[in-house]
Every structure is written in C-alpha cells, then in structure tokens.
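Left out: one protein chain. Kept in place: all the others.
By letter and in written order, the chains are A and B; residue numbering begins at 1 in each of them.
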Amino acid sequence: MSRLASLPAAATLLGAAVLACAAPGPVPIVLGERDCDHCHMTIADPRFAAELVTRTGKVYLFDDAGCLATFAVNGTVPPEQVQSAWVNDFRHPGTLIPAQDAAFLRTDAVRSPMASNLVAVPRSAGDSLRAALGGTLLDWAQVLADARAPA
Amino acid sequence: MTTTVRVLKYELHNVVRSRAVLVYTLFLFLLTDVLFRFGGEGARVVLSLLNVVLLFVPLVSVVFGTMYVYSAREFTELLLAQPVGRRSLFAGLYLGLALPLAGAFLLGVGLPFAIHAKAEAALWGPLSMLFAGGLLLTFVFTAVAMLLAILFDDRAKGLGGAILIWLGCAVLYDGVILLLITMFREYPLERPVLALTLLNPIDLGRVLLLLQFDTAALMGYTGAVFEKFFGTSLGRVTVLLALAVQATVPLLLASRVFRRKDF
Partner (left out) sequence: MTLRAPARLLGGLLLAAPAALPAQALVVVDPAGPVRTVTEALARVAPGGRINVRAGNYSEPVIRVAVPVTIVGDSGAVFVGGDHEIFVVTADDVTFRGLTLRHVEPSYVEDRAAILFDSVANCVVEDSRLEGTFFGIYLSRSRGCRISRNVVQGTSTAEMSAGNAIHLFHSRDVTVDGNRVTGHRDGIYLEFAEDARVIGNLSTGNLRYGLHFMFSHRCEYRDNRFVNNGAGVAVMYTRSMLMQGNTFADNWGAASYGLLLKEIRDSRILGNSFRENTVGMYLEGSARNEVTGNTFEANGWAVRVLADAEGNRFARNVFLRNSFDVSTNSRSNVSTFRGNYWDHYEGYDLDHDGFGDVPFHPVRLFSLLVAQHEPSLILLRSFFVDLLDAAERVMPVLTPETLRDDRPLMRVPA
C-alpha cells in the first residue's frame, strides 16, 4: 500500500532530480554505436561528428556538421531550446569545440559522410587549414544560413 | 534460535503438505515441460518463462502468503501464549512460508530443465538469472504478504492489499513509467527510467533477464545504457542493494509490527 501511495511522490522527486542534475553538456561519441539523429546513418567517422544539446539536457548526435546545421534550422528542436552545439576539431578528432567558436571550411579536398564537406577547427586555426586544403571559410551563422536556404 | 527452527519445522511440514503448494509446483513443472516439448531448446524456454516468472511467482507468493499467514493466525496466537520470543517466532513464520514456495519454484522449473536441457555454456547466464529472479521475487513478495497479513486483522483487507500490490508492481507501475516518458519527452530519460526500474522488483527482474538475451538489442540505445550500467561494478552493487532493500524493508516493517502487535 505504502509503495503505491508513494508513487506520485517518487515521480515528482524524479522530475525534480532530472531538472536539477541536468547540467546539460555534450557526451563522448562512441563510433558505430549510434545513428545520426538527422540522416540516420551510423556515426563512424570522428572527424565530422557533431552534437546538439538542448536546455533540458537531451543530446542529439550527428555524423556530419551539415546534418547538425539542417537539424538546427528545421525546427525539431525550437531555437530557444538549444543550449549548445558542438563539432569535432578536424585536426584532433575526439575534441569537441563549440560551434560558435569554430571556423568551418567547405572544401572539396575532404569528403564528409553526408557530402556537406564541412570541416571544423578552432577559429584561430581556420586560415592555416584553408591554406592547406583550399575552400571557403564560414562561421557557424553562415553555415546555418546555408542550411536554411540550400544552394 | 531453537524456537525458530521448531516453528520452521512445523510450518514446513504444514505448508509442504498443503495442496496449494503442490498445485503450484505441478503447474510450474507442467508448464516448463510443455514449453520444452513444443519450443525445443533451453534459451527459448527461458524467454517464454519470463512472463510466468515475472507475473505468476509474485502473485502466488503474495496471495498464498497472505492467506497462509491468516490461516496460521490461531497457531501463532497459541504459540505467543507460550514463553517464546516474538522475533524467533516471526523468523520461523517467514522462513516456513518463503522456503517451501522457493523450493516449489526451484523444483517445478528446475526439474524439466534437468530432464530436457542440454548442458550448454550459453544457457547458464539466462538460466541462473531466471532462478535468481524467481527466488528473489518469492522472497520479496512473501515478505510483503507477511506485512499485509500482520498489518490488517481483516482478511478481506489483507487479501485486497495483496492483489493491489501485485497489480501495482506487475501492471500499473509500467503504466506510470509510460506516462512519465510521454510527459517528460523533452528530457534525456535513459537514466531516470533506469532509476525507476530499480524501484520495482518485477521490472528489475524483467530487464535483468532480457539483457541476458540477444533481444536486448531491441531495446536500442536505452538498452545500451542499461547494459553499460549493469556491466559496471557500481551497477551490480546497486542492483543487489535494490533487491536487498526490496526484500528487507517489508520484512523489517512486518517484524516491527509483529513485535508490537496486540494479538
């Protein structure tokens, strides 16, 4: 009896716990284990993997920065619900950098999983990467704008 | 201690002779046997037994247990008139109830396996989990039965409570989980759901058993989170702790009430 009676209490507690301990942040990506939340391809290349974290602490994973951008603008998660977006440092796969602080190079020298051919590095490394690979440098806002109005 | 043993002996004698336990054993035996004859190999039989163990074992434990403690009421009162420690009397009562039921489960399910199953290494994991689950559920729900039967003098109330608790754990609880999942869909729910599962012995048994099979893959990313959690030593300790709490809390409560009760 007591167990049943305590159910709503437990549920409330749980809800509170979720809200409280959700310090939203990115999670490490294990290759070959998850699908991209936009294109549903298996995430298998650490260089291009990306994440989107909501204010409620839910983490969406992507195999391509292009998928992240498309997902971010297509409204599945409303913009005001987005807490942060993360991309892998192309030169150090496994190191996540905030999308806002990244420089994106759209280049034909590299093939990304969903053919966006976007690679990300910390902003300070953008110019040297463009010098090495060629292509166009973009910032996150431009990448989002491109995703909104595809060429 | 000797009192416990003496009460236990008497109880064992009594319970084992009772027709209900015999029917319970026979039912489990026939069911498992039939599953073997129709389903074939061991692992699939274990999977088919899953819902039987998860539903039937708690139901029988809690309902039969409650009824039994009520029927032993006069005998208990008689003994209480003697210079007998209430603590040992209580222990004797509980063990005298739980052990025969556990034995019936072991025998009823175990015998067909001994007869039909080939000794494969792959079977040990699921099979030991099946037995562990069945035994633990027996101990948890007989403890609940003790608590109910001692708490309520009115038999109808006690029995009603028993069925309600069973219904709550076996059915309603999952409904609540589902409700929470739809209500809090915007939150990462893998971990909270895991925590909720730990609180209900039937759910815990179900998930632990499912993880023994390759159907675990059907549970997708949520299942993967579980597998990882139960794979760590922290996870295993937590599970054991959860089960221990589920068995001992009602038992301690019952013992407390029993010692203070004015019969």
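The rule is short, and it goes like this: a contact is a pair of C-beta atoms (placed from the backbone, for glycine too) under 8 Å apart; a residue touches a chain by one contact, two chains touch by 3 or more.
Everything quoted here is computed from the prediction, not taken from an experiment.
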Selected residue (touches chain absent from view) among B:G125, B:G160 or B:G223: B:G223
In terms of residues, what is the contact footprint of the unshown chain on subunit B? 50-51, 54-55, 170-175, 177-178, 181-182, 185, 189-190, 193-194, 197, 203, 206-207, 210, 214-215, 217-224, 226
Spell out, residue by residue, where the missing chain touches subunit A. 30-35, 39-42, 44-47, 90-91, 93, 109-111, 115, 132-133
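Note that only the chains that are shown with their structure count from here on.
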Just give me the whole-number Å value for how far the CA centre of subunit A lies from that of subunit B. 44
So, in the complex, the side of subunit B touching subunit A is made of residues 148, 161, 164-165, 168-169, 172-173, 176, 180, 184, 186-189, 192, 195-196, 199, 221, 224
Where on subunit A is subunit B touching in the complex? 1, 3-4, 7, 10-11, 14-15, 17-19, 22, 33-34, 54, 56-59, 81
